[in-house]
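Structure first, commentary second.
Heads up, one of the protein chains got dropped from this complex, but the rest are sitting where they should.
Chain nomenclature is as follows: A and B, assigned in order of appearance, with residue numbering initiated at 1 for each chain independently.
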């Protein structure tokens, strides 16, 4: 008989940090509005996320379809873009710097499980993306990942380790493929 | 002139096994309800799937956004979790054991095509996931795949062959990377 018993899973030590009432308000009202295409402007989306506790900098662009698990665990700097259908699954903090591009369909995964544990205990780890980085379309970032300044996770890459600054990564698993040089501004 | 002619595709030998009326009822009523976030509780989702012929064990957790092609070709054991936006595209049987975790965004593909055939004939093959296995977030399982007891398909992996029991796989194509050891239960 195999040893895993999900009936023994105990999530009582995890708490996302707000009341159940606020969680329900986000899930049934805030999130559907955030994802909706009927809000064409980023400004309304920024206000909505801030209303639920997110720290969102000036000039942040938010496209339709963006999904955030818990807005109060989200911090985004200035002039950062979050593309269509990006999914920030923040059971733990997701911190995104300024001038970051998160392209369409990117997925940020903060939850893991202890697979040596018969009760499959939950492990959550934050994700941090530093200034100037680019997370490509449909890229996957795993729990605990830190993306260095101006690093690039290419479209479709699967990232489970930290990414060095000014370095371009691609593949599954993602590997460094070249250096990113940025020209001086005009 | 190239030889493929999809106008000659003939799907008349394939039948999913229920009446067109029931298929339509699932497609237009059951499935939208299953996917909806307005059903917060797993119990209602389990009942809905059972109503359309699925065999769903006790304690199965079903998150919003789960998609099932034909419920009458789905069998799930006890205490299994099916995560947000998991897509069980079961043109053929999908059988999932007990204490399995299918994480968010996982996709199970049972349909293939004969690419040597100018008419691109459909080939369907079942997928089987044995007890205690874990299919990670955004993982892909292809037609005919069998996932052994307590095996792990890591997040983002693309699986087209069988996975050995108690073994962890990652990458595209997925490859064995380590053994999974599970501690004795307390």
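The rule is simple: a residue touches a chain if its C-beta (ideal position, glycine included) is under 8 Å from a C-beta of that chain, and two chains touch if they have at least 3 such contacts.
All values derive from a computational prediction rather than experimental measurement.
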{"item": "Hidden-chain contact residue, picked from the options B:14, B:93 or B:120", "value": "B:120"}
{"item": "Residue ranges of chain A at the interface with the undisplayed chain", "value": "37-38, 40, 59, 78-81, 99, 101, 104-105, 131-132, 134, 137-138, 149-150, 152, 154-158, 168, 170-172, 180-186"}
{"item": "Residues of chain B in contact with the chain not shown", "value": "2-8, 27-28, 31-32, 87, 89, 107, 109, 113, 115-120, 140, 142, 158, 160, 172-173"}
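Following the convention adopted for this analysis, only the chains that are shown with their structure count from here on.
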{"item": "Interchain centroid distance [CA atoms averaged], chain A/chain B, Å", "value": "26"}
